[in-house]
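Our next item is chain A:
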Amino acid sequence: MQCILGPNGCGKTTLFNVVTGEFAPDGGEVRLGGRNVAGLSPYRISRLGVARKFQVPGVYPELSVAENIEIPLAAGAGRYGPLSLLGYRPDPVRRDRLLDLCGLAGKAGDKVGEIAHGEKQRLEIAMLVARDAELILLDEPTAGMSGAETSAVASLIRRLRDEEGKSILVIEHDMNFVRQLECPIVVMVRGKIVAEGRYEEVSRDPRVIESYLGKRH
Partner candidate 1 sequence: MHLNSRISRRKVLFTGAAGALAGLAMPYVARAAGDPIKVGILQPFSGGLEVLGQQGFQGAEMALLEANEAGGVLGGRMFEIVKADDRTDPKTAVERTSELIRRDKVTAIIGPVTSANRDAMLPTIERYKTPLLYATDYEGGVCSRYVTCYSALPAHWVNPLVPYAVENLGKAFYLVGSDYVWPQKMNKAFREEVEKAKAKVVGEEYTPWGAKDYAATLRKIESAGADVVVITIVGADAVTFVKQFAAAGLQSKIKIIFFGFNENYVAGLSEAESNGIVAPSNFIANLDKPEAKAFVQRFHARYGANAVVSNTTDAHYTLTRFFIEGVKKAGADDKEKILAAMVGQSLMSGNGEVDLRASDRHADLNVLIVQVDNGQLKVLKDLGRIVAPSQCG
Partner candidate 2 sequence: MQATIALLLDTANFTLALLLVTLGLVVIFGLMNVINMAHGEFFLIGAYVVVAVSGATGSFWLGLLLAPVVLALVGLLVEWLIIRHIYHRFIDTILATWGLSLVIKQGVVVLFGPGAQSVPNPLPTAVDVFGVQYPAYRLFIMALAAALALATYYLFFRTKLGLQIRGVIANRAMAASLGINTRRMDRATFAVGSALAGFAGAVMAPIMSVDPQMGVGFLIPSFLSVLVGGVNSLVGALIGSGVIGGATTIFSAGISQADAQILVFLLAMIIIRFLPNGIIGGRK
Partner candidate 3 sequence: MTRSARLGLSLTVLAWAGLGLAPLVLDDWNIGLLTQYVTYGIFALSLGLIWGQAGILCFGQAIFFGIGAYSMALVTLGKLPWLGDSQWTGLALAVLLPMMVAALLGWIMFQGRALSGAHLAIVTLCAAVVCEIAARRWEFIGGFNGLFNVPPLSAPNGDPLSTNATYFFVGIAALLTYLLSLWIGRSPLGTVLAGIRNDERRTLHFGYDVRLHKIFVFTVSGAMAGFAGGLFTTQFGFVSPPLVGFALSTEVLIWVAVGGRSVLMGAFLGALAVRATENAMSASLDQYWLIALGALFILVVVVLPQGLFGKLLALAPPRRLGRGGTR
């Protein structure tokens, strides 16, 4: 697990967009398991085992919670084309576990546009888990959550790493949350990396403090 930290507008989301194939990079390479994937279309990169969380929760507002979960669950079958989806039956046990994971077990039938913001964020993380990806990219997973919720998400992410063995890349600007993740951190300012290390080291770095709090601190 790796965390990228940086103030708003420093280029974190753009980095994700390049890695997931949303934009082709102007130069350089993106290697996944040794293969250069730069410029591949997003669905191909996703099939190599990359799943991404969007900053504005990338959930389907017009669909129900259960349908939202079903789409990534079926993605494995979906790679063999539309016909294989017709006969696909998602594993109900797994689905219910995912619903439990995001704390929406009782709300399977609710329209996602109408659930709370924090619930959408958790739902989307559960959707990434459902996608069964090796590498999970999280773009500000706790935006809009309270302190307690943030801790819950942090422990959920740690569990993904420790129990499921996922590689996780987190983009965040919330130092408190990053600390709870207990992972290596790089700090990006204006598209460049200015510091890296564990939380304790980074949080004392003067350039980091300057970029965060203004230079006089």
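A few remarks follow.
In this section, contacts are C-beta pairs under 8 Å (C-beta built on N, C-alpha and C of every residue); 3 or more make two chains touch, one makes a residue touch a chain; residues count from 1.
The set was built so that all candidates are chains of the complex that A comes from, given by their letters.
Just so it is clear, the structure is predicted and the values come from calculations on it, not from any experiment.
Checking the candidates 1, 2 or 3 against chain A in this complex, the single touching one is 3. Those residues of chain A that touch candidate 3 in the shared complex are 20, 22, 41-43, 46-47, 51-52, 54, 58-64, 66-67, 70-72, 74-75, 77-79, 81-83, 85-90, 92, 95-96, 99, 105-106, 108-109, 127, 131.
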